[in-house]
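The other protein chains are all here in position, but one chain of the complex has been omitted.
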Amino acid sequence: MTGGWFRVYAFGYLIFLYAPIVLLPMFAFNDATIIAFPLTGFTTRWFSAMFDNPPLHLAVKNSLMVAVTSSVIATCLGVFAARASTRYNFPLKGGLMGLIMLPLVLPEIIVAVSLLVVLLGIGVNLSLLTVILGHVLICTPFAIAILSSAFQGLDRSLEEAAYDLGETAFSTFRLIILPLVMPGVISSLLIAFTISLDEFIIAFFLAGTETTLPIYIFSQFRFPKAVPVIMALGTILVCLSITLLTIAEIFRRRGIAKAGGKDSGGFL
Amino acid sequence: MSAEKPTMIEFRRVQKYYGDYHALRGINASIRAGEFFSLLGPSGCGKTTLLRTIAGFEGISDGAVLVDGKDMAGVPANQRPTNMVFQSYAIFPHLTVAENVGFGLRRARLPKDELARQVGTALEMVGLSGYGARAAHALSGGQRQRVALARALILKPKVLLLDEPLSALDKKLREQMQVELIKLQRQVGITFVLVTHDQEEALVMSDRIAVMFEGEIDQLADPETLYRHPTSRRVANFIGTMNFMPATVLAENGSGIEVEAQGFGRVTLDAAQAAGTPSPDGASIGFRPETLTILFDNQAAVDRESVATIEEVVYYGDMTYYDARLDGMQSPVRISMRNVFGRPVLDIGARARVAWSPGALVLFR
Partner (left out) sequence: MKNRTRWGHFRNSEAASGLLLLSPTAIYAILMLAAPLATITLYSVFKDDYLTIIREFTFDNYIEAWTNVQIRTVMIRSLGVSLSVTAVTVLLAFPVAYFVSFHVPPARKSMWLFLITIPFWTSYLIRVFLWKVILGYNGVVNSGLLGLGVIDEPLTFILYNVNAVVITLAHAYAPFAILPIFVSLEKIDRSLLEAGLDLGESKFRTFLRVTLPLAMPGVVASVLIVFIPTVGDYVTPHLVGGPEGRMVANLIQLQYLKLDNYPLGSALAVSAMGVVTIISLLFLYLNRRYLRGPQS
């Protein structure tokens, strides 16, 4: 069991992970309507087809709106919860935090149907707003995970020092705590945004007649002609996700450097 | 010693509970204005808790804490005339040194140049002139400590509280900082209250020390009194090294206390040499290692003399420590001798003459 075999295995594993994704740009630029080998030629017409597609544009616009809103709300709720759980002890803490983090392990369909049932029961119309409600629910646990680690990295005596020097709870939060967790806040926004943008099943159940990008993509699956365009769309989405994640990672590392801490690697 | 100064901090029957845990058990003490005061004790004795009740970071369950004559009940930490240097220094990592030092003056809304001037003065006082623009997270431990000091002192508090400020530094730096802290305190003239578990540190720096165990103050006195006249075995053991030998009190009257001590025979002690607190382990005689002297060649004893067998010799550079068993003793005691002229030659098993004086003994009963 030397490092050598492990390395081979690990690289093999990475290839397995990335293999499907690598196909995206391959076939997005491929001049054929069927996704199969051999490759037939280079073309960008699948990309141009996306520009002339009003339903796609609408779906994109909706998704962006939902994602931005959900990430902001989820991050705010995450800040409250992360701060409360890392700083204070109070009765019911375990139970409440468990409930809040539950969506991490619940299958999304359960979340989707239960929300559906309640919303319809109250008489609320399904729309992008109801989608936002669902997305906030599943994004908040991720926000909390990221923000908790940011808050935990804070030396408690920093707060006490600020108090000792005359500041109030609010000004301490504004001047000391917030700047030091800001990288975590930004990471949280980016992660929540990415999750919401890609989320399908809750949107599927709760959007009513509206569409989001994943719903649009799903609806195109039954049309074989649409497949290459989906490849092109997928390529762009993957690039977008990778970009957002790289930015989130840069901020995370910068945050650690700013606070003079050590890198423990990874978000969670 | 200077004349009695006014009281700056007063503890009146201070009690503190954490749930069922009795952390502070009836603390009564006064700290004088302008003195360098230490709270000394092992981990868990409550010294940091007590310090934090002055600062306002801990509440108390009963009693009162007064600063400069005013009861601090209900006064939050950010409004007290005290400032604290934290054990981790708590330097704000995202600010520069100057921004850190000037942080407490933010609310005073001083004009920029006045603020800069004050920050400069504070940095100079702690020996960090010119460091203003440095990023706080790039400093060494010693530098951070100075920034913490400057940050606290710039606000001209009445009391400076220090929570184990030197524990994170290595030995050389610590010794250097001890001297600097003493000088700083004299220069600034305000009351310093230091918490430490290092008895050497407390002895070096303090005007007076409160030795705490398990939530209580066992003895509050100046370093010399604590060292030479400890009032309990606990205090005697904690401060420096103390040898103990079983003893029996034979008689007690106006002219003194007659004691039969193992290895010393019969001695007469002053009432002042008796420790105040009764000891549960029975009576014993305590004496410091340096109060016994090994006589070499034809040196004569100044007072009393005994013979001992050397059981162990430990060389320490400037000192040599001997484990010597005086005739009559069932276990050896530690004797420390300064190495003035190179290493004295004594083999294990050798017999040596030991000089001692009854005046240096402390009776614990």
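Chains: A and B, in written order; residue numbering restarts at 1 for each.
By our rule, a contact is a pair of C-beta atoms (placed from the backbone, for glycine too) under 8 Å apart; a residue touches a chain by one contact, two chains touch by 3 or more.
In this text the structure is predicted, and so the values were computed from the model without any measurement.
Trainee: Would you indicate which residue among A:Gly41, A:Pro54, A:Pro107 or A:Gly123 is in contact with the undisplayed chain?
Mentor: Answering carefully, the residue with contact to the hidden chain is A:Pro107.
Trainee: In the whole complex, not just what's shown, which of A:Gly153, A:Gly166, A:Pro183 or A:Pro214 touches the removed chain?
Mentor: A:Pro214
Trainee: Out of A:Pro38, A:Pro54 or A:Gly123, which touches the unshown chain?
Mentor: If we include the chain that is not displayed, A:Pro38 is the one touching it.
Trainee: Touching the missing chain, which residues of subunit A?
Mentor: For subunit A, the residues touching the absent chain are 1, 3, 6-7, 9-10, 13-14, 16-18, 20-21, 23-24, 27, 34-38, 76-78, 80-81, 83-85, 87-93, 96-97, 99-100, 102-103, 105-111, 113-118, 121, 133-134, 136-137, 140, 144, 191, 194, 197-198, 200-201, 205, 214, 217-218, 221, 227, 230, 234, 237-238, 241-242, 244-245, 249, 253, 263-268.
Basically, only the chains that are shown with their structure count from here on.
Trainee: Any idea how many Å lie between the Cα centroids of subunit A and subunit B?
Mentor: 55
Trainee: Using the touch definition up top, name the residues of subunit A that touch subunit B in the complex.
Mentor: 155, 157-158, 160-168, 176, 179-180, 258-260
Trainee: Using the touch definition from the top, list the residues of subunit B that touch subunit A in their complex.
Mentor: 55, 57, 76-79, 82-84, 86-88, 90, 92-94, 103-104, 106-107, 137-138, 151-152, 155
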